[in-house]
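FYI, not all chains are in this one, though none of them got moved.
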Amino acid sequence: MTLAAWLAFLELAAIVAGAASGLLVAARQRLDVVGATVVASATAFGGGTLRDVLLDRRPFFWVEHHVYLWGVIGFSLLAWPLLVRGRISLSEKMLVIPDAVGLGLFGATGVGLATQAGMPVLIAVLMGVVTATFGGLLRDLLCNRLPVVLHDHRPYAICAFVGAWIQIGLTRIDIDPSTAALAGAIVAAVFRLIAWWRDWRLPGWPSP
Amino acid sequence: MTLAAWLAFLELAAIVAGAASGLLVAARQRLDVVGATVVASATAFGGGTLRDVLLDRRPFFWVEHHVYLWGVIGFSLLAWPLLVRGRISLSEKMLVIPDAVGLGLFGATGVGLATQAGMPVLIAVLMGVVTATFGGLLRDLLCNRLPVVLHDHRPYAICAFVGAWIQIGLTRIDIDPSTAALAGAIVAAVFRLIAWWRDWRLPGWPSP
């Protein structure tokens, strides 16, 4: 499997995870079916689109592979009635797992494509973090809430940051780029999940 | 009249409608005159600018025809004092009509330009929807409110979606592109207006 094919697969898996996370937040905000589809698409494609704009890549991955886009729209239209009618109940836990998977996978595509584009190492790391977190941030902006990634005092962007460095470090020691991307994605996702379950916190504000 | 000239005319009409809609929401949020001008410009040019960024078109249409930009700024500076001093009263109805016109017209330019750029049909439709709705969404983001397009359970983006398919369908059966664009715009705008006046709703949330 070539690096390109591998990155495409990572992208697809990350997109589904992002759409699910978008739908769950949209349901909490009681959006309508169109709003939910928009938020799901923005969450799923926001990170990759910002990545492509910043790296000046055209066509966008969702233009080139527009089946992704219709997959997300179809998925939203199928899943939304189940959410609305209460066939699926909502919990924090359900948000955490797809989010962590998306975090790792999006980050890995960002680092991989920035490296392919010849970006300096430090920019490639940040491009991974941006690709990993911007979908969720855009979701929260659209839903008019303070972005979770900015204020919940839980490790999130940091997980993508660590995963990106792992991915770049492994590439540097001549590990196959696909393997490095997978390793970086897994590190980021697992770090995120552990941080959640152990309830790790970033240094917080003193009690008033 | 060439397709290009026709699209330019549609664009101009849509821009005025967008600016008026921006001013009305800015007035509700009690913005100042600078904020109102910014929101009016963002509403008027947001959809077209995102369309141009996504299609990688430069110069932006408001750089090429910068008289549009100064038209919106002049319009805002003239209309704002009338709004502030209560010479114009605000009502839902006043928001609906310019919004519907803008929805149809912006959508038609999005579909037309995406088709000219050789985009696949499905992407051209979405580009129409994005061009039609992003100005209003940006207006609501700037005014820090949950975007109306996402949560009011009234057909809005769907109208642009339907109009875009009509426009593309007519082009496919060898109707003149200008006529097809006008027809698509009218369908979207009329659909929106009927949906408003008949108070059609998207499937909603069960009462708690």
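Lettered A and B in written order, each chain numbered from 1.
By definition in this document, a contact is a pair of C-beta atoms (placed from the backbone, for glycine too) under 8 Å apart; a residue touches a chain by one contact, two chains touch by 3 or more.
The model shown is predicted, which means the values in this text are computed figures rather than measured ones.
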Number of copies constituting the complete assembly, 2 shown: 3
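In this text, only the chains that are shown with their structure count from here on.
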For chain A paired with chain B, centre-to-centre distance based on mean C-alpha positions, whole Å: 30
Touching residues on chain A, where the partner in the complex is chain B: 26, 29-35, 38-39, 53, 58, 60, 63, 66, 69-70, 81, 84-86, 141-144
Chain A-facing residues of chain B, complex: 53-54, 56, 119-120, 122-123, 126, 137, 141, 144-147, 149-154, 156-158, 202-206
